[in-house]
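Apart from one protein chain that is not included, each protein chain of the complex appears where it belongs.
Coming up: chain A.
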Amino acid sequence: MSEQALSNQSGVSSKEEMENALGSHDVATDQFLTFIMANEEYGVDILSVQEIRGWEAATTIPNSPDFVKGVMNLRGTIVPIIDLRLRFGLEHVEYGPMTVVIVLKVNTPTGDKIIGIVVDAVSDVYSLTNEEMRLPPDMGDQVNTAFIKGLADVQGKMVILLNIDELLDLQEIPDAEVLRNIVRD
């Protein structure tokens, strides 16, 4: 299984870059691993990323929401796998060789949890300062933007930075249309 896991080398090198950056000019930067889903680029805090692995079939959990693909064995730990496309209400695509599972550590009220998210493909690692991040636009009361940490402009591309702690709360499903609107905005 481990040979299937994609090595996260870009992350490692970027980490070094970040350390250099921190050392040279004292600007607080956060690093984000980005991934592609339905042609949009999303980012998660790289410190929460445990590993990236290729997709493999998970054991389904009975009576669970359809975005929960099931659980898999991560070296003896049972990890639930969540399809982020289904989570966001995007249309489901067949899993292919580029489909990856990003294993994340999320903070929940009941403690840290390890969760895998299925995304189309891993993209890049960016270092962003606080200034480069914009708050998500106010979408009105009905729209819950708690799961969006901010938006960032990287070389003309917009990256949606996700607040995974909020996003993966199983009780609170963000409205896909809302997200789409934000994405298109």
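In this text, a residue touches a chain if its C-beta (ideal position, glycine included) is under 8 Å from a C-beta of that chain, and two chains touch if they have at least 3 such contacts; residues count from 1.
Rule of thumb we're sticking to: contacts and distances are computed from a predicted model.
S.K.: Leaving aside the chains on screen, match the unshown one to its UniProt name from "Chemotaxis protein CheA", "ATP synthase subunit b", "Putative glutamine ABC transporter permease protein GlnM" or "Dihydroxyacetone kinase subunit DhaK".
M.R.: From the listed options "Chemotaxis protein CheA", "ATP synthase subunit b", "Putative glutamine ABC transporter permease protein GlnM" or "Dihydroxyacetone kinase subunit DhaK", the omitted chain resolves to "Chemotaxis protein CheA".
S.K.: In the whole complex, not just what's shown, which of A:80, A:136 or A:150 touches the removed chain?
M.R.: A:80
S.K.: Kindly state which of the options A:72, A:90 or A:122 is in contact with the chain not pictured.
M.R.: In the complete complex, the chain left out is touched by residue A:72.
S.K.: Taking the full complex into account, find the residue in A:28, A:61 or A:135 that is in contact with the omitted chain.
M.R.: Of these options, the touching residue for the absent chain is A:61.
S.K.: Touching the hidden chain in the full complex, which residues of chain A are there? Just list them.
M.R.: Touch set of chain A with respect to the missing chain: 1, 58-64, 68, 70-73, 76-80, 113-115, 170.
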